[in-house]
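Note that one protein chain is taken out, while the other chains of the complex remain in position.
Take a look at subunit A:
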Amino acid sequence: MVDLTVIQNYYRSISSSPSHYISYLNVFLAIFSVYLMYRIVFPPTSPNGQVLNAQQQAKQNPQPVVYTKFTPTTLQPFNGIVEERVLMAVKGKVYDVSAGRSFYGPGGPYSNFAGRDASRGLAKGSFDEEMLTPIDGPMDTLQDLNADEIQALNDWEQHFAGKYLLCGELVEQL
């Protein structure tokens, strides 16, 4: 039989002394140093946190919207209430004005124009309901505008083209 008491006594002596903790600390320090040195010689081949972060961000890129032909009927839901996006037609071109939601969205001063052909209203500088072309009627040809109104409309068009995304066109029928 092996006499275990010698070993037991040894462990008892080191666990009761303060150097017990020191020796654990030494082991930890040694292992940590060796690990750090290993990592200096052989950097990890797996992507680091910064790379993973960039990878995650790239996945969240916004999806491009499809350039669409709208009729007055299919455009109407895009007023910020039925559909989340706010669209608006100016001179046959449809702009996504969601970025200017406070103006064109529900409750905004121009909310009448959301989902509608805004050409006549912009030309005449009026935001009233009667400026809008009826949904089921024929499209506004804008033939009766005078020179000043045409100028005003063209200025508005430039403003929209510079600020908002051109995402489609307004046609009578598909």
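As a convention for this text, a residue touches a chain if its C-beta (ideal position, glycine included) is under 8 Å from a C-beta of that chain, and two chains touch if they have at least 3 such contacts; residues count from 1.
The definition used in the following text is that contacts and distances are computed from a predicted model.
Between the listed names "AMP-dependent synthetase/ligase domain-containing protein", "V-type proton ATPase subunit a", "RNA polymerase II transcription factor B subunit 2" or "Putative exosome complex component RRP41", the UniProt record for the complex's undisplayed chain reads "AMP-dependent synthetase/ligase domain-containing protein". Interface note for the absent chain: among A:Pro43, A:Gly107 or A:Gly137, the touching residue is A:Pro43.
Considering A:Val65, A:Ile135 or A:Ile150, the position touching the chain not shown turns out to be A:Val65 (whole complex).
Screening A:Gln55, A:Thr73, A:Ser102 or A:Gln158 for touch with the missing chain picks out A:Gln55. Within the entire complex, the positions of subunit A that touch the omitted partner chain are 19, 22, 25-26, 29-30, 32-33, 36-37, 40-48, 50-51, 53-55, 57-59, 61-62, 64-68, 165-167.
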